[in-house]
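Okay, handing you the structure first.
Note that one protein chain of the assembly has been removed; the remaining protein chains are unaltered in position.
Letters A and B name the chains as they come in the text, with residue numbers starting at 1 for each one.
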Amino acid sequence: MKNLKISLSIIVAICLFAIGFTGCSTQKTIDSMVIGTTMDIQSISRSDYYYNVLSGTLTHLALVRLDENNEIQPMMAEYSTADNGKTWTFVLKDGLKWDDGEKVTAEDVKFTIEYLDKMENAGRMDKLEAINIVNDQTIQLVYKTANIRALNDLTTLRIIPKHIFENVTDYAGFKDDAAAIGCGPYKFVRFDADAGVLEFEANPDYIGGKPNIKTINVKLFKNTDTMYMALKAEEIGMVYFYAGGIDPSAAADLKSSGNITLTEVQDTSNPLVLIFNNEKTPVNSLPVRQAIAKGIDYEKCRELFGSEYSIPSNYGFIPKSNEGYIDTAALKLDIDGAKKILSDAGAIDSNGDGILEINGTPLDLEILVRTDKPVYARVGELLQSNLKAIGINVILNSVDVPTFRSMTETEHTDVSMLSRFTSFGMNMGAGMSTSYLDGRLKSNAQGQIMDPAFASIVDKLKAATTMAEYDQAAKECQEYYAGSVPAIALYWDVYLQAYNSKYDNFTIDGTFGIVNQQTWYSISQK
Amino acid sequence: MKAIKRTSFKKEFYSLYFGIIIMIVFLLWSILPGIFSPYNPKEMFSPWLAMSLSHLLGTNDMGYDIFSELIYAASRTLFTGFCAAFVSLIIGTTLGTLSGYLEGWAGEGLDFIINIFLLIPTLPMMVVVAAFVGPGTFNIILIISLLGWCSTARAVRARTKQIKHSPFVEALTISGISEKQIVLKHIIPNLSDVIFAKYIMSVASCMLMEATVSFMGLGDPTHVTWGSMINFAFSRGGFSRGVLNWYLPPGICITLCVLSFYYINSHFEEKSKIVVNEEQSYMD
Partner (left out) sequence: MSDITKKIISSILCLAAIIIINFFLPRLMPGDPVLMLTGQNEESISAAQYQSFEEKLGINYPVSIQFKNYLVNLFSGDLGYSYHYNDTVANLMKNRIPNTLQLAIPSILLASILGMFLGCTMGYTKKQRLDKSVTTAFIIINAIPSFLLAMVIVTFFAFKLRLFPLGGLNSIVVPHHAILAFGDRIKHLILPISTIVLLSLPPKYMMVRNTVKSATKEKYVLYAKARGISSFRIKFVHIFKNVCPPFITLVGLNLAFVISGSMITEIIFSINGMGELLYEAAIYRDFPTLQGCFFIISIIVILANILTDITCVMVDPKQRFGFYESN
């Protein structure tokens, strides 16, 4: 009896010690974490853009992924290529299973490519000559022309189960729980639209083993301010937005609250750009564009809208750490230079109102901004006061989103606009932002460059069969941008990611930032 | 708000003085903003400065001096309020007089129309219309006035009915004066006290409506009003940082403005013994 007591007390002591020990050290297993986001998720349908993105960090896998240095790494499959990037072979990893227990096969990959082409006009089939299923786990993609950037495109192709979707015709309307079946480290549990909460639990059968956090809740916020308040009040553990960070203007405040850590992730996107409709007066004239580029106070712009890590942008437009980046001249405020360019171009202020005229027409620059993002109205105000100093009158035109999109993307009735180019968007098509600027494209193409010189560069980018060829064309492209100023990058920046300081050891990923499938295996809690 | 009719401060003129002084200040702000504001509203300083002597209310996200912006916003806010109230006054008076004066189906029909508009939930309706017609000061004025005339119409109608059955109008009718003359020359002038009281109150309610619409981001973002200042504070980090010196002052200005209208109005209502029967708030 006495022995029992002693042994019991020893056990108790060990337990207490263990609890005390784990209490003050970092824990690898975390019970639950809440991620706050303002991503506008409406349903778990695969057509819901932001849910689709979120699923890529938790439940759904792509064939390959981008790592921290923007290099391709295998994810679902090991890859290899033959004949100069025309044929790509993928071998699926062993033991991948859908959440409902079915095996993941090469058929699923083939189905996904074909199905998304049909449902989302993904446009992959046009580029493909054939999809060959070699065996259950091996699939071969044969492109019509050598496609050295094929893998980049596949990083966002999230594979879906054929046995679920083959009978789904209403792709957008399919919101059943089965729509969320994936093969990643987490399983979808529920979506409470009413409370704005998505719940995911660790998938014990995942080939990579059990992730460190048991339950992940994603809380949807409508307003960033309320979300930051919730982060400060520790209601949520971190905030996340795909291809974006926290609002830089909130950074100092979050930092000073004491319980929040900010990390920066290299931003390969263009966070703030002024895009000219190169077909419209007055910005169809090169001197006017050059003068505008010299008339903007970039430092003030960074101070007001960028984070403290933001850096000056260059005339070459494409941000650093993008494939093919070359150094070009940095954009700088140079009022005298701007005035000189304008007067050389024959602009004079004949009526003394402070606004210059070219051939009697005053230099009015209309800048289109969208009403849903108040920051653009603010940037517009800054440009207005900047450009006034060089004699250009800025007229801010603020319109709602549908009008904005139809004016800038299809009708091209705008003169210039403010926007943000995501890294993914700039890499679309021939890359180098050409899909936003090439006037030959029917939709998007806000830049409306009709210059044949530019068209030939775009064709070169498309025709590249090796990376060296591509980089050469990319260099020409940036030199073209620097010379002709079809659009101005106002600054380059990093994404600031904010999370509660009790968390540590996030992994960074080129597509998703700090929320990604690798993070769930490295994250720890103090 | 008409519920708050006669309060008990009968012999006290403090409230009237309070109202008039505030109104004068705001009117001066809107007419001569340059004299009162220390800076140009678009002059940029360092952002997020705290309150100090050189920046009485600090600076906002753009580094604008909040106090200067507040003063410059007065004119646009009051302009919207006065214009919208004026248009709704014209609609309200016309329909109210007609429906009070006309007998039979015409008068009843107009009364029905007034009652129908009274039932429409104003704010949701405003949001719907604003979404369709898009932002812009002119649109905002139009929307507010098209939806805000009903209470004026009701009060005018009641008063017209009262005057119509008064002996002097009956005497005019008997002496063969045309109806048009009676309405234009005798009834409408006698409505002036109701119209004035109603106008003042509807400026207040139009200002509140404008502030609400601007706050919801459906206003005109290129012209600063007190409502849009709060909207910017809400959407550009002022709320989460707790920058009270940014979003409280415009709110207090709106409140003071509405209060001053209320006090001026309640004084005149008292004086002219207007009994306005319907009870509703500014924003229903």
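Operating definition for what follows: a residue touches a chain if its C-beta (ideal position, glycine included) is under 8 Å from a C-beta of that chain, and two chains touch if they have at least 3 such contacts.
Quick caveat, the model's predicted, so the values are computed rather than measured.
Considering the whole complex, the residue from A:T29, A:S80 or A:T410 that touches the absent chain is A:T410. In the complete complex, the residue from A:A233, A:A330, A:I395 or A:A463 that touches the missing chain is A:A233. Although one chain is hidden here, its contacts on chain A can still be listed: residues 32, 34, 42-43, 45, 47-48, 121, 172-173, 175, 192-197, 217, 219, 221-223, 226, 229-230, 233, 235-236, 372, 400-402, 405-406, 409-411, 443-444.
Although one chain is not drawn, its touching partners on chain B can still be listed: residues 1, 3-9, 112, 115-116, 119-125, 127-133, 204, 208, 211-212, 215-218, 227, 230, 234, 239, 242, 244, 247-248, 251, 254-256, 258-259, 262, 278-284.
Going forward, only the chains that are shown with their structure count from here on.
Annotation: 45 Å between the Cα-based centres of chain A and chain B.
Across the complex, chain A meets chain B through its residues 223-226, 228-229, 232, 247, 249-250, 252-253, 300, 303-304, 369, 371-372, 374-375, 377-378, 381-382, 384-385, 396, 398-400, 403. Listing the residues of chain B that touch chain A in their complex gives 42, 44, 46-48, 61-63, 131, 134-135, 217, 220-222, 231-232, 234-237, 239-241.
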